[in-house]
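What you see is part of a larger complex, with each chain still in position.
All chains are identified by letter, namely A and B, in their written order; residue positions are counted from 1 within each chain.
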Amino acid sequence: MYLTRLLYVSDYNRDRPFNAAQMLKSAIAKNRANQITGALWFDGRQFIQVLEGGRHAVSETYHRIAHDERHNNIELVSCNSVTERFFPQWSMGYFGDTLTNQQTILRYSTSDKLIPNEMSPDSLLGLMMTLELKNLE
Amino acid sequence: MYLTRLLYVSDYNRDRPFNAAQMLKSAIAKNRANQITGALWFDGRQFIQVLEGGRHAVSETYHRIAHDERHNNIELVSCNSVTERFFPQWSMGYFGDTLTNQQTILRYSTSDKLIPNEMSPDSLLGLMMTLELKNLE
């Protein structure tokens, strides 16, 4: 019903085995089934994720993710009804810790060592959308 | 008098014979006579239609359409006085369920299986105008 965009941030849980490619593959499959789109930042330490979709699907997906023990210190940053998706072309886009991506971090954050749970909702969404633009070029 | 734009959504009634091309041809003829312009989405299951024209002509046309038994579960989404038409070049433009059109759906809706009566007025008009732009290119 209500098209919804949610953004959260979290810390990678070093105590759990984690395979980014594999997790992404399974997430993309699930998201496709749930009509979720979005993008994920992972730099080996931190996650930033945008989820877009129906209010129910976004909630259900987020609740699953929020209890995934592969990350912790999860902070829900923002969630709102929106008119259109910002990441419609990606079941889950992925921004790794490449040089190009790193240069964008400092523009939106207080440090080039990303500490997402200290960033404002506007800076976090600005960062994710600038990364999308750079990666679509 | 008052230039008016109306948008409604509905479900195709599988119990009635329906020939899209023929219906469109007759609708275009009637709309031309009534000075109605607009666009129609039909994907075999659902309709989204924008009607633009005089307040009286739009009302009269809509009332006829609303009692057409070839569709049901009709929901009037929005109706307003406007300064100019958004679809002046089409007596009734048509967006079928092509690949190009399908890619635009997800941008404005919670699912790639269009459920128009769960979409907001802004998302529905945004969808129809993006489809127009893509099809005019």
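Brief remarks follow.
As a working rule, a residue touches a chain if its C-beta (ideal position, glycine included) is under 8 Å from a C-beta of that chain, and two chains touch if they have at least 3 such contacts.
Fair warning: this is a prediction, and the values are worked out from it, not measured in the lab.
This homomeric assembly is drawn with 2 chains in place; in total, the structure file defines 10 copies of the chain.
As a convention for this text, only the chains that are shown with their structure count from here on.
Relative orientation of chain A and chain B, expressed as the C-alpha superposition rotation angle, is 70° to the nearest 5.
One simple way to say how far apart two chains are is to compare their mean CA positions; for chain A and chain B this gives 35 Å.
Of all residues in chain B, only 103, 106-113, 118-120, 122-123, 126 touch chain A in the complex they form. Of all the residues in chain A, the ones that touch chain B in their complex are 1-3, 35, 37, 53-55, 57, 81, 83-85, 88.
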